[in-house]
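The complex appears here minus one protein chain, its other protein chains still in place.
And now, chain A:
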Amino acid sequence: MDRIKEISIIRDGLPSKVWYLAWNPQGTLLASCGDDKSIQIWKQVDVVNDVDDQQQQQWVMAAKLDVHEKTVRRIAWSPDGKLIAAASFDASTSIWELSDDMNDNENNNNDSLEFNHISTLEGHQYEVKSVAWDHTGTLLATCSRDKSIWIWQMDEEKEFECLSISHGHGQDIKCVLWHPTEEILASASYDDTIKMWQDTDGDWESINTLVGHESTVWDISFNRAGDRLVSCSDDKSVILWALVKGDHSDPSQSSSSSSSSYQWKQSQIFESSHSRTIYSVDWSKDQYERIVSTGSDDSIVLYEKEVESNNNNNNNNNNNPDTTTKYKKSYQKLNAHNSDVNCIRWCPTRAGIMASCGDDSTIRIWKII
């Protein structure tokens, strides 16, 4: 049975390769970027199909943001959905604010939105690869091919100040992602590892190194509780990690940090989950907590919880990764795109809806059925 159904597609106005997309927190807008230096904002409009009277989704371009001199690699919405940060290969990160001018955005008849370019963060020596807002919307992290991670703080006037410049990865850093509730940053690198970072006396230091992948880690995603993490890699595997709190000092575990009371342990691995490099992975924050991955084999893979075994979630001992819920690979949608799929993201407000983009110059909206 086909579990993943395409419900909408965006073709016009996209770069020839679409590298990344991001839903706004309200689930009403999509931001995308690719190899044309701009950021595209898409707005969903519901139209009623004349033939079967069914409501259908259509996406129209609401804005095109242009300031970078080189490609924009990743974008991030602030938690309130009012700001966008864009990481570019021109070594800078731009910040955009959705205009709340009623004349601009609410009372107009057309579907266009107004974004103001309010800041540019410079400092990285080379390409900025990824950008992420923390859950409070005041901290911003960026990472780069220069192997450094920069943490910025935004004040009330939306002025940015650099808090920390951290080193630790031995190679290009592909992405950064904040913990959903705590001030912990995760990063994934070309050096095959994932690192966790935390503020220690004003300096952001690496507190854990997650070793397990055998090639570049392209993407990571936390579960909604923040005690599990999923990662995907050029080694074609997807790994699930679990947080072990307290002094579970087991010398065999993968983390290299001994001083930290937080340890991340590999809890499950899906080897050869795709036939080629896996570029993107996302853990849904709804009650189903599904995982989805995609990559250069053009397919989308769905992972779902195993049917509850004797260890249920109310078990007091559920800190132990061995008792956390197991996942199973439940479905693979082959030929989801006509070429490499670069990114896939769950809609934050509607369970079972997701968007993907790829080298075939399309964004596709999918529904789990």
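The definition used in the following text is that a contact is a pair of C-beta atoms (placed from the backbone, for glycine too) under 8 Å apart; a residue touches a chain by one contact, two chains touch by 3 or more; residues count from 1.
We take it that contacts and distances are computed from a predicted model.
*Asks:* Just go with whichever of "Exosome complex component RRP46", "ELMO domain-containing protein 2", "Nuclear prelamin A recognition factor-like protein" or "Flap endonuclease 1" UniProt uses as the name of the absent chain.
*Replies:* "Nuclear prelamin A recognition factor-like protein"
*Asks:* Could you tell me which of A:61, A:113 or A:163 touches the chain that is not displayed?
*Replies:* A:163
*Asks:* Have a look at A:73, A:213 or A:228 and name the one touching the chain we're not showing.
*Replies:* Missing-chain contact among the listed residues: A:73.
*Asks:* Which one, A:89, A:133, A:283 or A:346, makes contact with the chain that was left out?
*Replies:* Here the residue in touch with the unshown chain is A:89.
*Asks:* Could I get the residues of chain A that touch the absent chain, sorted low to high?
*Replies:* Touching the chain left out of view, chain A contributes residues 19, 70-71, 73, 89, 122-123, 125-127, 129, 145-148, 150, 153, 160-165, 167, 170-172, 190, 202-203, 205.
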